[in-house]
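Omission of a single protein chain aside, the complex is shown with its protein chains in their original locations.
Going in written order, the chains are labelled A, B and C, and every chain counts its residues from 1.
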Amino acid sequence: MPSVALSNESESQASEPLSQQYRQVRSQTMALVAPLTAEDMLLQSMPDASPTKWHLAHTTWFFETFLLQPHLSGYQPFDKAYQYLFNSYYDTVGERHPRPQRGLLSRPALTEVIAYREHVDAAMLQLLSEPAPDIAAAVTIGLHHEMQHQELIQTDIKHALSLNSYAQPKASPDRPDAANTATHDEPEFVCFAGGLVEVGTNAENGFAYDCEQPRHKVFVPEFSLCERLVTNAEWLEFIEDDGYKRPEFWLSDGWATVQEEHWRAPLYWHREGRQWFTRTQSQRLPVDPNAPVCHISYYEADAFARWRGCRLPTEFEWEHAASKLPLEGNFLESGVALPQSAQGAEGSLKQMFGDAWEWTQSPFLPYPGFTPPEGALSEYNGKFMANQWVLRGGSCATAKQQMRVSYRNFFYAHQRWQFSSLRLAK
Amino acid sequence: MPSVALSNESESQASEPLSQQYRQVRSQTMALVAPLTAEDMLLQSMPDASPTKWHLAHTTWFFETFLLQPHLSGYQPFDKAYQYLFNSYYDTVGERHPRPQRGLLSRPALTEVIAYREHVDAAMLQLLSEPAPDIAAAVTIGLHHEMQHQELIQTDIKHALSLNSYAQPKASPDRPDAANTATHDEPEFVCFAGGLVEVGTNAENGFAYDCEQPRHKVFVPEFSLCERLVTNAEWLEFIEDDGYKRPEFWLSDGWATVQEEHWRAPLYWHREGRQWFTRTQSQRLPVDPNAPVCHISYYEADAFARWRGCRLPTEFEWEHAASKLPLEGNFLESGVALPQSAQGAEGSLKQMFGDAWEWTQSPFLPYPGFTPPEGALSEYNGKFMANQWVLRGGSCATAKQQMRVSYRNFFYAHQRWQFSSLRLAK
Amino acid sequence: MPSVALSNESESQASEPLSQQYRQVRSQTMALVAPLTAEDMLLQSMPDASPTKWHLAHTTWFFETFLLQPHLSGYQPFDKAYQYLFNSYYDTVGERHPRPQRGLLSRPALTEVIAYREHVDAAMLQLLSEPAPDIAAAVTIGLHHEMQHQELIQTDIKHALSLNSYAQPKASPDRPDAANTATHDEPEFVCFAGGLVEVGTNAENGFAYDCEQPRHKVFVPEFSLCERLVTNAEWLEFIEDDGYKRPEFWLSDGWATVQEEHWRAPLYWHREGRQWFTRTQSQRLPVDPNAPVCHISYYEADAFARWRGCRLPTEFEWEHAASKLPLEGNFLESGVALPQSAQGAEGSLKQMFGDAWEWTQSPFLPYPGFTPPEGALSEYNGKFMANQWVLRGGSCATAKQQMRVSYRNFFYAHQRWQFSSLRLAK
Partner (left out) sequence: MPSVALSNESESQASEPLSQQYRQVRSQTMALVAPLTAEDMLLQSMPDASPTKWHLAHTTWFFETFLLQPHLSGYQPFDKAYQYLFNSYYDTVGERHPRPQRGLLSRPALTEVIAYREHVDAAMLQLLSEPAPDIAAAVTIGLHHEMQHQELIQTDIKHALSLNSYAQPKASPDRPDAANTATHDEPEFVCFAGGLVEVGTNAENGFAYDCEQPRHKVFVPEFSLCERLVTNAEWLEFIEDDGYKRPEFWLSDGWATVQEEHWRAPLYWHREGRQWFTRTQSQRLPVDPNAPVCHISYYEADAFARWRGCRLPTEFEWEHAASKLPLEGNFLESGVALPQSAQGAEGSLKQMFGDAWEWTQSPFLPYPGFTPPEGALSEYNGKFMANQWVLRGGSCATAKQQMRVSYRNFFYAHQRWQFSSLRLAK
C-alpha cells in the first residue's frame, strides 16, 4: 500500500475525545481502500477471507448493532436487510449470509455501502457528542474491532489479487543473475531468568480484549530469545537444506499439510532462474534477504525452529520479554507493505513490535478466571479457543494503537495469508 | 430482462451484409447487460457459470484470436495478456486462467473490457469492409458463438443473483391464499408414422455447427409427441404425488442426485404458505400454472415422464416432427424472461421453438461421418461428446437467428440452470 | 485363476434340465473362489467393487427372494436379517446395508454364508424337482445374474489384491533387458455394407435380458471393423507417442480424468527398467505385446482410436458384424486369466467373443419399445440407462453360456477394473 499516507494522529489518540478517535479510525479504513476499485472490493478468494466491501459494511454493522440500535433513541437503521448480510458470526444476533458466499454480494453496491458508512458515522458522532460513559467501552471495542479488520482488508485483498496474473506487475527490472544474498551476521540470543511472572492485563489503563484478562501468574523457566526475527536469507538456507522435504523436522499434521498443499516455500514466493520473488498487494518484488520471512504457517515456523535446534517461544516468554520495551516498530502507519530488516543495537531485542506477527508455541486458551462479556459480544473471542495458536507483536499491517504487550492474535496452524513470521527461542 | 428492448432486425439478418450482422449481434450483447452493474458482472456463483464480464471479453477474444490475428494485417492485440485470461477451453491456443477462478478477475476492469470490445469491433469492421469470402465462415461461427454466450450471460447471472437475498424483490403483492391453479385441459398427442428419415444438415443453406453434420438417415419407429411442453401445474401434481420421494420413477444416478442435492422442486422454486414462487433474473414471481415448467434436470424430466407413463422423445423424433414447422416462438427478442403458456390450435404442435429447451433421451454423440474442423475450432463441439444429453428447440433466452431445426444443445443430466423443460413422447 | 478347472458342461447346457443348469452354475461360482481365503473374501477396495463373500450371499439372496419366498410353500428363510444385508439395489424390496460398507460385514462369517448357499440350494432343487414352467424364466434370470457376479468376483478381488504389495508375486524371473516387443503385423479392416439392419432380440430362442429387447431396425451406414482387438504393443506406441499427455486426442471429461487420476498407462501396468508388467489376480507378469490391451477406460479407448485416425464401433455395427459368427472364444471356461493374442485366418474377424469386452461408442439406452418386467426385477437394467456405455462380446472372465450376440454390458466411461478393451472402426 505504498501510496497510502496515514495519519500520525494515532500516537496520541488514547487521550483524545472518543469522537475524534472514531473519526480517525474510520477514515483510516477508507484511506486503506483508496487504491482499490469497486470490482476489487468484491473479491473473495477463499472462505477464510472476505471482500473488502464486506469488511467496510461489517465494521459499520458492528456500530449500528451494538451502539446505535440500543443506545441512540430514534435511530433508523440504514437498511434492515443489512443485519442479515453483514453479521459475521454472532449467533446471538441472528441468522446471516453464508460466509463462503460473501463474494456474491454484488448488491448492495459499493456506493451504497459507503452511504451506509456515512449514515452510521453521522449517527455515531451524534451519539458521541454527549458524554455517556456507559457506552465508551463498547465504542472502544468497535474501534479496535475495526482496526482488526483493517489488517484483514490488507491480507485478504493481497491474497485475492495474487490469484490474478493480470494484477501482478513487477516493481523493477529483473536481475535474474542476482541471488537473494544476505548481509547480516549470525544473530545473538538474549537471556531471561524466568520465574513466577505476571502476564495478561486487568485493563486498568486502557482497553484490552476479554481474552487478555485477567492478569495472572505463570511460572516461566529460564529462557532466551533471538534478538530479531528469522530472515529470508535464513529461510533460503532451510529450503536449500531440503527443509520442506525432510519429515524429521515436522509435526505430523504439518508434514501431511506440506504433502497435500505441495508447499516448497512461503506463500507468495516463486522462483525465476536463480532469484526468488515475493509480492505486496500491488507489486512483485525480489525477496529481500535481510528482511524477516513472512507468510508462513505455524507448521513451517515450528519445523524451521527444529531444524535450527531451537524452538518457538511461548506467549508468556514473549510477553515477559516484551513488557519492558517501548511499543515501537514498523506498523501500518509507516506505509511500508512488507516487513523490513532489523535496525537497532546489536544484542538487544529488535522487531518485537510491528513488522510481522510472531507464532508462539502457545495454543489460544482462556486465562484462568477468563469471563466473556454478557450478551452477543461474549462470542467475540471465547468461542475460538480451540485449535488455534497465539501470535504476538503485530505487523506492518497493524494499526499501532491497536497493539499492546498483552495483545493475543490467533490463527490456525495451516494459515499463511497473514503477515506471520517467527523468532527463535531456546 | 423485461426492460431490454432488443432489435427486431435479426429476423431478416441472414441476407444482410456480414458487417451489419456483426454490429447487430455485438450490440445485442451489450443491450443484454445494460441492467447490470460492474459488480454484478464480476459474479461467478459456480464453476459451471462465468462472470458476465468474462463472457463479454471471451466472445471478443474469439474474434481477435480466430479472425483478426490471422487475417487482418497489422492488427495490434489490445493486450497480450488477454489471450491467457479469456481463453475458455482451447488447449490448442495455449494455457488459460483457471475456470473456477474467473470470478477473481477484478482486473482488467469492466471499462477496460468494454474498450477491448470497441477496439476489436473497429478492427473487425475494417476487416469486414472488403469482401473476403474465405473468412465469412469463421465470422459466422464467431457470431453464433456470441449468441450462445448471450444465453449463458442470462442464465449465469440469474443463478448468481439468486444466491443473494438482497437481489430478490417480489414483483407484486403476495396473494398467499392463491394456489397455483391451472386452467388448461389435458393435452393431446400428435402421431408420426416414422420410418427411414433424414436428420442433420449439410449446411448448404446457411450456417450450422459441425455437430449437426452431415445429414444422414436414421430409422425412427412410429411415435407421438405431446402438443405442448409440460406445465407447472402438471409439475405440481408430480410434487404432490411424492414424485421426488419415490425411487421407482428415477434413474439410479438421478435418485442419488436427488438425495445429495435435496431436490424437492425445480431450481429457483420455493414455497410460502400454499403458494409457490420462482424468479427471473431480477424478480420473484408466483409460479404460473399454465406456463411450461423450467430449470429442471434431465433426471427430473425423465422421472416425470416415467411417472406419467410416457418417455422423453429422441432428438431424431423431435427433429423429424419439427422439420415442417415454421421457426417461430418465444425467443430472446420477445423480451420475456420466462417461458409462456402455449398458444395455438388445439391438437397441433406448439412451443417446439423458443420458450424452453426440451431434454431429449439422446446423448450428445457424433453423427456418422462427423468431422471436426481443422485447427483450434476442432475443439468447439467434438470433445464434449460424452456424458451429455441433447436439448432441442431453443428458449426465451435464445436469439432467434441462432436457432435451426438441426440445432443441438447439450448439457449434463444434473444441470438445471438453463431454461430446460420437457415434452412428453410415447 | 489358472488353477481353476471349470466344467465343460456349459456348452450343451441350454438343453439340460433347469436343475442341472442350476447345479452347474452354482458350483462354478464355488470353484472360482476356491483359491481365496475367508479374509480375502471380505475385501472391498472401492465402492464400485464388493467383497467375494457378499457376492456369494447376494446371488443366493436373489434365489431366496425372487424364487423361494414367493414360490416354495413352507420355505423358511435362512436368516431374516440377510434380506437387509444382501439386497444390492432393489428399492422395491426394501432398505439395505450401505454399499460402501459391504467390506465391514465380517459377520455373518464365510462359513455361515456357505451354509446359506447350501440351504438355498437344497430348497431350490426341491422347487425345481417338479416342472413349473411359470418359474423357469425367473430361475434363468437368477442363473444369468449369478454368472454376471462370477465375472465381478474375479474383477473385484483382482482389484483388491492389487492394492496389497504382499499379494503380488512375480510369475517368473525378470528379464529387465526384454522390451515388450510385438511380433504381429498391421491388422486388416473388414468392410460391411450396412443398411437397414435388425438388432436386439425377442428372446424367442432362449434367455435375454429386458435391455436386449425388442428386436428392432436401425440404419447403419457402411463401416469397417479391425480384424482383431488393439494389442499391448500398439498401446505402448500410444504411450511412447505421449498419448496420455496430448489433450487433442481426448474427450474433455476424459482429459480431466487423466489429470485427476494421473493415468499414464492401463490399470495394473507398471514399469521396471525398460519392461512393463501387468497382473492377474494372483501374479505379476510381463505385458504380452501380442495380447489385447485390457483394463482401459472408455476415455482411453476413445483417445487411442482418435490417435489412430479411427473411431470406436457403435454397438449396432458390432452386433451386425458378429451376428453371423460362431459364438466361440477365450471365455472363463478356458481357465486363462488374461486375454490372449488373436488366432485365426488373416483378414477375418477374430476375438469378437471372449478375451476382453469391447467398448462401443453407444451409450446404454432403452431400445424402442423397451419394457421392463413388472415388480422388483424392473430395476434390473432400466434404471442404469444413463451415463454408461455399452460393451460387447464378453471376456476371459465371462461364462460362455452367459454370452449372446445381443448381450449388452455397460459401465461408466472412467471405469477400468473390468476386462475392457477396444476394436478400431472406420
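One rule holds for everything that comes next: contacts are C-beta pairs under 8 Å (C-beta built on N, C-alpha and C of every residue); 3 or more make two chains touch, one makes a residue touch a chain.
Quick caveat: nothing in here was measured; it's all calculated off a predicted structure.
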Checklist outcome for this item: For the chain not shown, touching visible partners are A, C
Item to check | Per the touch definition above, residue among A:Tyr116, A:Trp235 or A:Trp250 touching the missing chain | outcome: A:Trp250
Checklist outcome for this item: Out of C:Ala137, C:Leu163 or C:Leu196, the sole contact with the unshown chain comes from C:Leu163
Item to check | Which of A:Asp91, A:Glu118 or A:Glu328 contacts the chain that the document leaves out | outcome: A:Asp91
Checklist outcome for this item: chain A residues touching the chain left out here are 89, 91-92, 196, 216-219, 221, 247-248, 250-255, 298-299, 302, 311, 361, 363, 365-366, 368-369, 378, 383-387, 413
Next on the checklist: Suppose we count only contacts with the excluded chain; which residues of chain C make the list?
Outcome noted: 37-40, 42-43, 45, 81, 84-85, 97, 101, 103-110, 160-161, 163-167
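One rule holds for everything that comes next: only the chains that are shown with their structure count from here on.
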Checklist entry - Measuring centre to centre with C-alpha atoms, which chain is farthest from chain C? => result A
Item to check | Whole-Å gap separating chain A and chain C, where each centre is the average of the chain's CA atoms | outcome: 59
Checklist outcome for this item: Per the C-alpha means, the centres of chain B and chain C lie apart by a whole-Å value of 39
Checklist outcome for this item: Multi-chain contacts in chain A, i.e. residues touching at least two other chains, fall at none
